[in-house]
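Let's look at chain A:
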Amino acid sequence: MVAVSRSFAGTLLRQYPPADILTIRLPLAILLALPLLAPMLLPSTRLLSLAITAAIFLIVANGLHIVFGYTGQLSLAHTTLWGVGAYTAALLAIHYGWPTAALIPAAGISAAIAAVAIGIPAFRTAGFSFAIITFAFAEILRTVAINWRDLTNGGAGLMLRTPPTSIGPIEFETIRHLDNFYYLTLAFAYLSLAGVFLIRQSRLGRTFIAIRENESLARSLGINVYLHKLIAFGLSGFFAGVAGVFLLYNNQKIEPGPLSPFSAFFTIQFLLMILIGGRFSMLGPTIGAVIAVFAPEVIRPLIGLTPLGDLSTARIQIIFGSTLVLTVLFAPNGVAGQAKERYGALAAALQKFRERQGGAAPPGAAAGG
Partner candidate 1 sequence: MLKIRQLSSFYGPIQALREVSLDVDSGEAVAVLGPNGAGKSTLLRTISGLVKPRSGSILYREHEIVGRSTHAIVKLGIVHVPEGRRIFTQMTVLENLMMGAFTRDNKKDIEEHLEFVYEFFPDLAEKRRQLGGELSGGQQQMLAIGRALMSEPSLLLLDEPSLGLSPIMVEQLGKTITAIRQDLGMSIMLVEQNAGLALELTGHVYVMQAGRVVLSGATDEVSIEEIRQAYLGGVSNS
Partner candidate 2 sequence: MSQELSVFMQQLFNALTISGVYALVALGITVIFGLTGIVKFSIGELLTLGAFLTFAFWEGGTTFFLAVPLAAIAVGGFSLLLERGAFRFTLDQPINGFIVSLGLILVLQNLIIEIWGVGFKAPIRPFTQVWEVGGVSMPVQRWFVVWVAVVIIGLLFMVLRYTKYGRAMRACAEDRDAAALMGIPVALVIAGTFALGGALAATAGGLLASLFAIQPFLGSQYLLKGFAVALVGGLGNVEGAVIAAVLVGLTETMGSGYLATEWRDAYTFGLLIAILLVRPRGLFPARGRLQETLQ
């Protein structure tokens, strides 16, 4: 996965002209490479398992980004698709003994199919109607997961106590291999990031964004809006389904309860991640997922010093929710949007400085993407 991250970073860096080496390329490259060192840097297994959670969330959030961020369609069934992937993997592993390497594409495809199946009727509507139809499908799927006991084992869910099967020479058998599981998850997190990046650069991605910006204009340009929405939804489902495999291994089970992907409010949490990270930025979901998982860890000891005292989960949620409200009111483009503005300003200042020095500064100082 090092190779993946390097070639990905290469494509990424080509995006930015050399003038930004200090302001953009270097910090970004370091930031993106940092997770590779996590097993060495993070002091406890607990923190490492949080890093695993963050990596899984990141895959899910990147998937949602394709349909919500790029295409502008507010899907409230996204985490349900995540759950669909997890159930698919659990069934194939338990009943048919499929190896992990086969579960990953299978779960992805099954969630993508579910997404398309929901999308075919749902995309006949738009706006809030679409949002609520996806939500209705999510609720129906949850009801199915609870009630189709022969298949899903009802509310108790499916258990998978075995660790991932080895992929090539890499094994995941014992707890000592938590590192390996982390790297496997991380590899797919990087892949998901590369995925949203490549889609953004492609004709497909530009079409998605055209639909988000002005649907009727896109239609008048001859774009098949319905089909492209379906493609976006299918792709997002694929990401979610893949993440389902990791969720399954990480929790050793999948169930349809209130703290599972089948809870409506889990989808809302992912929307929040994207919004806090920045809904118009490629790195938005990544930033959002990392903040959502690690911010409580950072805030907790700090708040411990204040009269607020011990930070319960409820209080963390209150802070998270307030952050979202403030983000929308004061920084509607999220953290990435803010960062871009700051970097843009910094780069512009740098450029001006160079110009004043008489040096021929390369063009295109502000960050794109």
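Selection criteria: all candidates are chains of the complex that A comes from, given by their letters.
Please note the rule applied: contacts are C-beta pairs under 8 Å (C-beta built on N, C-alpha and C of every residue); 3 or more make two chains touch, one makes a residue touch a chain; residues count from 1.
Here the structure is a predicted model, which is why all the values come from computation and not from measurement.
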Would you mind pointing out which option among 1 or 2 touches chain A in this complex?
-> 2
Contact residues on chain A for candidate 2 in the complex?
-> 121, 124-129, 132-133, 135-137, 139-140, 142-144, 146-147, 258, 264-265, 268, 271-272, 275, 312-315, 317-318, 320-325, 328-329, 332
